[in-house]
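All protein chains of the complex are present and in place, except for one that has been dropped.
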Amino acid sequence: MESIIPILEFKKTCVSYTKQTMAVKYVSAAIERNTITAIMGPSGCGKSTLLRAANLMHNLYPNITVTGEILLNGENILSMEPIEVRRKIGMVFQRPTPFPTMSIYDNVLSGFTLNGIRLPKEEKDITVERCLKSVSLWDEVKDVLNKKGTFLSGGQQQRLCIARALAMKPNVLLMDEPTSALDPVATKHIEELLLELQKEVTILIVTHNMGQAMRISSRSMFMYLGELAEYGDTATMFSSPSDERTKSYLTGKMG
Amino acid sequence: MTNTRIKRRLAKDKLLLWTIYLFAALTTVPLLTILGEVLLRGYDQLSWEFLTQPTPTAYKAMKAIEAGDSIPGGIANGIIGTMIMLGMASICAIPLGILCGTFLAENSKNRFAKVVSYLTDLLQGTPSVIIGIVTYIWVVVPMKGYSAIAGSVALFIMMLPLIIRSTEETLKILPSSLKESALALGGNKVRVMLKVQLPAAFGGIFTGVLLAISRVIGETAPLMFTALGCSFIRWSVDKPISAVPLLIWEFFNDPNLQQLIWGASLFLLLFVLLLNITAKYIAKKWNQ
Partner (left out) sequence: MNDKLYKILLFASALIIPLVCGGVIYALFTDAYEAFQHFGFLKFLTSSDWSYTQGDEQYGALPFISGTLMTTLLAIIFCIPFSLSVAFFTGEYFRGTKIATVLGTVTDLLAGIPSIIYGLWGFYTLRPIIMSLNISPQGSGVLTASVMLAIMIIPYVSSLSSEFIKMVPKDLKEGAYSLGATRAEVVRKIIFPVAGSGIFSSYVLAIGRALGETMTVTMLIGNTNNIPDSITSTGNSMASIIANQFGEASDLRLSSLIAIGLILFLITAIINMIGKMMIKRARIS
């Protein structure tokens, strides 16, 4: 069963901010399990908008409408309860957003606290250690777990946010340009981490950095003016793009 | 199990939303009922005669009530008193407040300015009844009597910090490039201030002045110890004088005159709301 149904699938997904303008137009794509899929495109092409649709972030803003279908393991999330969907589909944002009033320890567990779930102390400790280890932050922070998350460097904060998302054991992890606010060293660190993480979780990442897409993703989407221009193996897309728009973007004529 | 848990959380979410709806809606009730009550009970009193005649004596009012007539007279003595005192206070407070606000905006890092800024806060937070006491000590005692001058001093002290703050804040949010480019053209500081900065800040300062006036026009306590009140129209500034809020207080305390409360309140309320709405409108225009 599992091998037939894709973990996440967009079916004619449209997102519009106003009645006249559509930011995402009829995108259909199936995301493969345990891969990293990159979404590329010039700025304003709708890549972040598409990503946010998969986490029902648009539900927070009453003027935005999403139509079509987005299937998670074959179930249309658009008709599901947002708070349920968001637990299964984690998200990491462009800017690291550790909660400033919580310690590093509490930040990792914030998904549980926010959802009103109380864990026994041992389970908390195990979860914190597991999640911080999987983002290779454990060794750096294990002695300062009670410090505020905002004390960490930008790269560490972003890894903390990834750990926070992983704590909820999501099926899919959405990442919206997670390294664009970070320096090259921190970026490299996160990229290595993502390659490790794809064993446990399917990753969909928006990036404007073509090098990054090439380094980490096995599949790539190229979006242009809200449409999905091309979707396929990253290597193939970079060596011989089939769409004219992709070609001119990759050769630097556009965007 | 999971489902009931989610249902419970969503129910809590709804509950908070409706609580907020409810209490926010309840907050508007006092405004509506205050407006409604003052309007309903006061509108038939508001007439040309009411605005141009002085307050009747308690005896006259009593006679009218006994005869079943409406009370003759109005609040002209209060309106004129308010205008005189507000006028005198404004003439001093507006220029001085703008100058002082300019000083604070220009020298925000200066130590003396920091002290002045702190004391402005202190003065703004001082209860108006205390301003009344102090003005009594400063003006009424040495002049050996209540007067319009004393009332004006009290209003002046209350207006000053409001105008200073609004001037300072408006000047501070002007882009510094405005001042710099004007200075680069060779204007000296005075000219740049007069011809570029103050005109650019005019809307904000004007709004501040209107709000300051609307804040002090309804002040009662400080006038009780300074202007005292007076039952006839008076133009001299060294004698006791009336004001609209003082009249309301008088009517409130005098059973014979109680009918007049609502007309006077309606007048004051309309005036204050008009000032507030105008100020808001100008501020909005200016921000665009």
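All chains are identified by letter, namely A and B, in their written order; residue positions are counted from 1 within each chain.
Just so it is clear, contacts are C-beta pairs under 8 Å (C-beta built on N, C-alpha and C of every residue); 3 or more make two chains touch, one makes a residue touch a chain.
Source: prediction; values computed, not measured.
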Check your understanding: Quick one: which of B:T55, B:T102, B:S152 or B:S242 touches the chain that's been left out?
Key -> B:T102
Review point. Of the residues listed, A:G111, A:G155 or A:G226, which one is in contact with the missing chain?
Key: A:G111
Revision key, fill the gap. Among listed residues B:L122, B:M143 or B:I173, the absent chain is touched only by B:L122
Point to revise | Absent-chain interface as seen on chain A, which is shown | key: 55, 57, 60, 82-87, 90-91, 93, 95, 97, 99-101, 110-111, 113-116, 161, 164-165, 168
Practice item. Could I get the residues of chain B that touch the absent chain, sorted low to high? Key: 9-10, 12-13, 15-17, 19-24, 26-28, 30-31, 33-34, 37-38, 96, 99-100, 102-104, 106-107, 112-113, 115-116, 119-123, 125-134, 136-138, 157, 160-161, 164, 188-190, 193, 214-215, 217-221, 224-225, 228, 245, 248-249, 252, 261, 265, 268-269, 272-273, 275-277, 280
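Operating definition for what follows: only the chains that are shown with their structure count from here on.
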Point to revise | Length of the line joining the C-alpha centres of chain A and chain B, rounded to whole Å | key: 54
Practice item. Report the residues of chain A in contact with chain B in the complex, numbered from low to high. Key: 81, 83-84, 115-116
Point to revise | Touching residues on chain B, where the partner in the complex is chain A | key: 5-6, 9-10
